[in-house]
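If you scroll down you'll find the structure; I have some questions about it.
Only a portion of the chains appears, each positioned as in the full assembly.
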Amino acid sequence: MTIQSGIQPQAATAFGALYAEVQQFYAHQMQLLDRGECERWAATFTEDASFAVPTLPDPVVGRAGLVAATSRSTVQLAEAGQRHRHFIGMFDVVERPDGALDVRSYAIVYASQTGGESRVHRVCVCEDVLVRVDGALQVSTRRVSRDDLA
Amino acid sequence: MTIQSGIQPQAATAFGALYAEVQQFYAHQMQLLDRGECERWAATFTEDASFAVPTLPDPVVGRAGLVAATSRSTVQLAEAGQRHRHFIGMFDVVERPDGALDVRSYAIVYASQTGGESRVHRVCVCEDVLVRVDGALQVSTRRVSRDDLA
């Protein structure tokens, strides 16, 4: 098949490998979060990562803060008999000259009540910068916005 | 379908590159739409593209018509304090002998009210023909159906 676009097949192949790696990275990362594996989840961020959400005045910085925030949520959900799933996709991936990746994606959070209903909880846009540390992708900056907030 | 299985590694690699390109194309295209970038969105269709939706008696043909339709929606949503996100995925990609692509996918439209709730707005099936123009993918035909309509 010589279907590749305007660009050389080699570049198309490299993009294909990168795009799959990005998708696998996010699938694994979000599944760790939803399983309450907070330490392993935080380890997918750089040591000094910055995570900004609209409901906090300042970004959370560093893994200890990330673990603390998500551990709290995990406990609260369990106590409320709820499960959250973060379904992320729609990755718009742009590679910088230095190899860092700008990734803009959509994340839908679903909430289910044990013995009750499942529903859409949040619709979010996620803007990340991914970098390579010892060969593996990590999030160095994450900025999340929510569609229900102005 | 299963064209990439049981075949030589080279063909599997080419399919991987193509599949990633298709996903990146759709992610970028839908994000343009949701940002109200109507001109740039319309430029991801061929000059004479045809776009059929169940709520119009005839397809919209050509970029000017596409810009007009989506600009109208963008204004209406802003006035209503609503945001829509088109989350597309589940791409079933079949390459034709001439290189055109038949892509059948699912698109979920989420609606969020500022200061209110987020919810599923529409569940759609999207049947596209993609072609290459100057090396880049463009939609030449799109046919959208909605699950809530007979």
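Just a few scattered comments:
As written, the chain order gives the labels A and B, with residue 1 at the start of each chain.
Heads up, the rule we're going with is that contacts are C-beta pairs under 8 Å (C-beta built on N, C-alpha and C of every residue); 3 or more make two chains touch, one makes a residue touch a chain.
Since the model is a prediction, treat every value here as computed from it, not as a measurement.
Count of copies in the whole complex in this file: 3, from one repeated sequence with 2 chains shown in place.
Simple rule for what comes next: only the chains that are shown with their structure count from here on.
Chain A and chain B have Cα centroids lying 23 Å from one another.
Put simply, chain A touches chain B in their complex at residues 1-7, 9, 12-13, 15-20, 89-93, 104-106, 108, 119-123, 125, 146-150.
Touching chain A in their complex are the following residues of chain B: 11, 13-21, 23-24, 26-28, 30-31, 83, 85, 87-89, 95, 99, 110, 112-120, 132, 134-137.
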